[in-house]
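One structure is given below, encoded as structure tokens.
With one protein chain held back, the other chains of the complex are shown just where they sit.
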Amino acid sequence: MLFYTAKRFVLMLPVAIGVSLVCFLLVHLAPGDPLSAVLPTDASAETQAEMRKLYGFDKPLPVQYGLWLGRVLQGDLGVSIASGRPVAGEVINAVENSLVLAAAATLIGFVLGSLLGLLGGYFRGTIIDRLSSFTAVLGVSVPHYWLGMVLVIIFSVQLNWLPATGGGPQGSDSKGLNWDYIRFLVLPAITMSVIPMGIVARTVKALVAEILNQEFVQALAAKGLTERGVFRHVIKNAAPTALAVMGLQLGYLLGGSILIETVFSWPGTGFLLNAAIFQRDLPLLQGTILVLAIFFVVLNLLVDVVQTAIDPRVQRA
Amino acid sequence: MSAFPATEDRGGPAQPLLTVRDLVKHFPVRGKGWLGKRAVVRAVDGVSFDILKGETLGIVGESGCGKSTTARLLMHLIGPDSGEMVFDGESVGDTLALSAYRRQVQMVFQDSYASLNPRLTIEDSIAFAPKVHGVPAATARARAHDLLHRVGLEPGRFAGRYPHELSGGQRQRVNIARALALEPRLVILDEAVSALDKSVEAQVLNLLQDLKRDFGLTYVFISHDLNVVRYMVDRVMVMYLGKVAEIGEGEAVFSAPAHPYTSALLASMPTMDPTRRIGEAPLSGDPPNPIDPPPGCRFHTRCRFAEAVCSTVDPALAVAGAEHRAACLMLAPGSGHGRAPAAELAA
Partner (left out) sequence: MSAVASAGTSLAAPVARSPGYWSGVLRRLSRDKVAMVALVIILAIVLMAIFAPYLAPADPAKGSMLRRLRPIGTPNYPLGADELGRDMLSRLIYGARLSLIMGVTPVPIAFVIGGALGIIAGFAGGVVNTLIMRTIDVFYAFPSVLLAVALSGALGAGLGNALVSLTLVFIPPIARVAESVTTQVRGLDYIDAARASGAGALTIIRVHVLGNVLGPIFVYATSLVSVSMILASGLSFLGLGVRPPEPEWGLMLNTLRTAIYTQPLVAALPGLMIFITSVSFNMLSDGLRTAMEVK
């Protein structure tokens, strides 16, 4: 097990390096000079050259990458061009908010999706099955940013039950298990949960159908095992894969939250990305994307290792 | 009208069709760690034999003995690590180009379904090889129909069908037709009838005998079914863990096996003759791991006659009769084995 974990970790390193390279090159993909957005248009040639030197843009690309990677490994993601504050601090703040949202959404999506999937797989071929698959298809095909707007229209504008936007009560920092904070979380979390719900439902349904078809389950049923006993068996065998899907979904949601965070003005990474893009704040853009992508890579590794720990059969080469 | 340049006999009937010398193929397997030494499976480990013109040479042995790897090496589907093959006097890959060699050697695989492209009709599957070699499409199609007829499938009914619409026996007939489409001289039958029902198997075996006679073919017949091998072959080669254990005339080997492994294999044959029923299993356990074969004679761990010398000396093929050789120290004069004949006096 320890060996497998170590091997997975070593295999992850080249991907992580590749990811860092892509993030680094993103800035240089951008048209024009990375500094052009912040420098006044009438800045003299000397000022421009000075700034370029300050940010290290005058050196050859591989050297810039090496220096940048060195700083990143020490936790230094550079300084935001727009705000002048260190990128690392801003990203960590935003990641915290995004993580709360993504975790809540994953949880809701997992519970609803498993329910749908279990029902569909269990009552295969019936109307329940068709309803559950239809709901799952709707879940993966709905533009979630639009669903967010619709929910806001219903629950905030019409019914006035929940706040439309924002990341918590104005002027207070109280995050935690109090209704004042949670009511801001409800709509974005439900909106976001639709994505994992559809995917979890599909996976669980396929798993349940497959397990029910397996000979050992049929043998158990033939031996007179009760419905509940069979059901427990199904849960036990479907859990590892379903959990793995859930773990990966958390990563997708964290990286894909930008649209929903924009709709709800949720102060997470997506919001930060949006700001970085429109202020052409490239260090901030680069830092945010790097943190999210590396988080996703590490999460992948964790899911793999945990899944193997639960069920050694899935060990991937 | 043959579409291909004549592949006439060159060396006369006395020259073997294919001579195989010291063929070696080791497959690397993933070691236990990054620093661990690279382990290899010694699938074929120094095998030499001749295939005579017009004969059927059987290759038998337990699964994992290297039969199928040998077939793939003969077919050049995989390249050997070392060793030489001489086809009718010409060195393969040297004086005889690989493409020219391949046209004269074809193969029929065990899995009749996996060896046919499910998206091609039967006639397209058979006509593919001739078309590759430049035969016009219409001629290739005509040849496919003719071959279908020869393997007992009515072209009008079968040519336009897809593999999944045919039975296992019919598919294997198609595979045989496909193998013959290039007018080969040597056909390798790798467990070609093993997956078929017994009744169908007999029909296909008879078909193979007829085709061999009509087209003047030479067969390499690989099977684990000794009854079938005995019925089909002229000579037989017994393999054990990547090496030749015994080779000789079929009847000689079957009636008077010289290698203890061959005797054990024959004794384990299912038989309908009650007088030949045996009480205990002659071969116990699985063959040893080919990654780490036993030292000396590879069979000594399971051999009834094993002595100390067997675990140190790797036996070479020794004479067991006319055209009959076996790799056993009991046959090698002066080998040190208790049952070996005394060393001949130096002349």
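We just call them A and B in the order they show up, numbering each chain from 1.
The rule is short, and it goes like this: contacts are C-beta pairs under 8 Å (C-beta built on N, C-alpha and C of every residue); 3 or more make two chains touch, one makes a residue touch a chain.
All of these numbers come straight from a predicted model, not from anything done at the bench.
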Quiz item: Where the complex has a chain not shown, which of B:Gly11, B:Gly156 or B:Pro295 is the residue touching it?
Solution: B:Gly156
Quiz prompt | Residue touching the undisplayed chain, where the options are A:Val19, A:Met197 or A:Val245 | solution = A:Val19
Practice problem: Touching the absent chain in the whole complex: find that residue among A:Val142, A:Leu162 or A:Ala209. | Solution: A:Val142
Quiz item: Per the definition of touch given earlier, which of A:Gly251, A:Pro267 or A:Pro283 contacts the omitted chain?
Solution: A:Gly251
Self-check item: Absent chain, residues of chain A that touch it
Solution: 14-15, 18-19, 21-23, 26-27, 29-31, 137-138, 140-147, 149-150, 152-153, 157-158, 251-252, 254-256, 258-259, 262-263, 273-274, 276-278, 282, 285, 289, 292-293, 296-297, 300
Quiz item: What is the set of chain B residues that contact the non-displayed chain in the whole complex?
Solution: 1-3, 7, 72, 75-77, 99, 102-103, 105-107, 109, 111, 114-121, 123, 125, 128-129, 132-133, 138-139, 141-147, 149-150, 155-162, 164-165, 175, 178, 180-183, 185, 214-216
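By our rule, only the chains that are shown with their structure count from here on.
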Quiz item: So how far apart, in whole Å, are chain A and chain B when each is placed at the average of its C-alpha atoms?
Solution: 56
